[in-house]
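Notes follow once the structure below has been shown.
For this view, one protein chain was removed and the others were kept in their places.
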Amino acid sequence: MFEARIDASVLRECIESITAVVDEGRLRIAEDGLKLRGVDPANVAMVSFELHRDAFDDFRFKSESGGESAAAAEVGIDFVKLRGIIEIGGREEVDLKLDEQAQKLFTRMGSLAYTISLLDPSALRKEPKVPELEFPVQVIIETEEFRRTIRAAEKIGDHIMLGVDGEEFYMQIEGEMDKLRLGLRKEQLIHLTPGTLHSLYSLDYISAMSKGMSHAANITLNLGKDYPLQIDFEVAEGKGKVSYLLAPRIESE
Amino acid sequence: MFEARIDASVLRECIESITAVVDEGRLRIAEDGLKLRGVDPANVAMVSFELHRDAFDDFRFKSESGGESAAAAEVGIDFVKLRGIIEIGGREEVDLKLDEQAQKLFTRMGSLAYTISLLDPSALRKEPKVPELEFPVQVIIETEEFRRTIRAAEKIGDHIMLGVDGEEFYMQIEGEMDKLRLGLRKEQLIHLTPGTLHSLYSLDYISAMSKGMSHAANITLNLGKDYPLQIDFEVAEGKGKVSYLLAPRIESE
Partner (left out) sequence: MFEARIDASVLRECIESITAVVDEGRLRIAEDGLKLRGVDPANVAMVSFELHRDAFDDFRFKSESGGESAAAAEVGIDFVKLRGIIEIGGREEVDLKLDEQAQKLFTRMGSLAYTISLLDPSALRKEPKVPELEFPVQVIIETEEFRRTIRAAEKIGDHIMLGVDGEEFYMQIEGEMDKLRLGLRKEQLIHLTPGTLHSLYSLDYISAMSKGMSHAANITLNLGKDYPLQIDFEVAEGKGKVSYLLAPRIESE
C-alpha cells in the first residue's frame, strides 16, 4: 500500500532530475521514502535518486508481502509520460496512489486524475551497481555558473574538460577554431580541494544533466584524473538528493 | 457600403475564433452586424459566428442592391491572411471599409493600410445548414479548466470522451498505457444538467477549438449520447457569440 501527497512543483523537479539521464526506471518505495537508480541506454551515465518521506505532505506505505527483505515495493515507471502530465499542474498538490494488484499508479491534481500503467520491472534494465569510486577532488560551485558555461560550451564543441590546477577549478572546451575556458579560484567557489588533475567528458550528457539540476542552488563535482565525474545536488529543499555519474572520455592524441 | 471601426484586440479574438475551424469563409454583413457560418474541409466541424454592431466603435452599413432579400452583403474572406496582419496591431483601432465594386476589403491600423482582395463567394463552400439538434445536457465550465485538460490530453491520445454521470461532468482520454480523467461535480461547475450519457470526439478538432475560445471566461458544452458536441461562448465582451459543432466519433469495440 502506497499513498502520498506532494507539491506538484517539487514532484516535477524530482522527475526532471531523473529524466535528465533515463526515460524510465524502477522506483523503489519504502517506509522512509523513494529511491531509484538507473543507467542510460549507452551505459555512460547513471542517476541515483533519493527522496525522503519528509518531502511529502502525506506519506503512507505498508509492504504487501510480509517478508523482511521485501519491505519495499519496486515499480516500473515511464517518467517521461509522468512528467508530461505533472507539467500541467502549477503549484497544486498531487495525490499519488499505487495499486500493485492492477499494476497502476494513480495521480490526482485537483479534479484531474491520471492513471499510468506500471512497466514490468523484469522488462526494465536491472538496477545498476554503483562502482566503488574514490574522488581525490571535490568542487562545490553555484549551479548557475556551471550551467551558463555549459550553454556557452554547446556552441563550440562536443567534449568538455573538467579539472583543477592548484587552487583553480576549470572547465575547458576546444573547437576547431576557438576555445572556451571557465577558471574559478578557490575563493570564487564554495569549496575546492586543491590538486592537479583533469578528465574529459561528453558534452551531450553534461548538457542533459545540467537541465536536471536547474532547481538546485549549488552542485558538488567529484573529480579524478581520467576518472568518472560524480555530480551531487539536493532536490525538494534538501529532503531529496541526486547523484549523476558519468564515464570519462579517453583523450585521443 | 460598409465602414466600421473596432479595437484590434477584439477583432483578433473574433478572427481567431473563426480560424479555429475554417481558414476562409463567407462573411455576411448586415445592418445589425456580422455573421458567418463555415464547415471544415472534412465536414466534421462547424463554426457559427455572430458579432453585433455594438462591438464596433463605429458601424455603418447600407445595402447596395435595394432588394429586400439582399439586405446583406456577402463577402469571401481569407481569415488566416487577415489574422496575420491584425496580429501586428496591439490595442490600436482598426478601420474597416468594404469596396464591393473592386471586391476589396480595406483595413487600416494607424498609418498602416492593408488591402485584401475578397474571395469569390461562389468559389467558396456554401454556407452549411445548421442541423436541428436537441441536447439533453448542458454543462457550463471555466474555459481555463477545459483548456488545461485538453493540453494534458494531447500528450496521451487521439480521442476524448465527454460525458456526465449523475451530477458529475467528465472528460476522459485513454492511451495505450495510461488514462486521464477530469471529473467535476455539479458544485465545481457553473451549471450542470444531471444525466448519464457520453460521446467520443476527435481530439485534434477540440484542440483547435480550444485555441479559438481562449478569450472567453466560460464555455457552454451541449452534450448528448453518441451525439454531436456544441460549444457556445461569447466574444467581444458579450457583443458577439460563437458556436462550434463537432461530429462524434463512433466508439469501436
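As written, the chain order gives the labels A and B, with residue 1 at the start of each chain.
Rule of thumb we're sticking to: a contact is a pair of C-beta atoms (placed from the backbone, for glycine too) under 8 Å apart; a residue touches a chain by one contact, two chains touch by 3 or more.
Because the structure is predicted, anything quoted here is derived from the model rather than measured.
> Could you tell which one of B:A71, B:A113, B:V130 or B:A217 touches the chain left off the display?
With B:A71, B:A113, B:V130 or B:A217 as choices, the missing chain is touched by B:A113.
> Quick one: say which of A:K62, A:K126 or A:K179 touches the chain that got left out.
A:K179
> Give the residue, chosen from B:I88, B:V130, B:I190 or B:A217, that touches the chain omitted from the document.
B:I88
> Suppose we count only contacts with the excluded chain; which residues of chain A make the list?
Interface residues of chain A facing the absent chain: 145, 148-149, 151-152, 155-156, 177-184, 188.
> Take the complete complex as the reference. Which residues in chain B touch the chain that isn't displayed?
78, 81, 84-85, 88, 111-117
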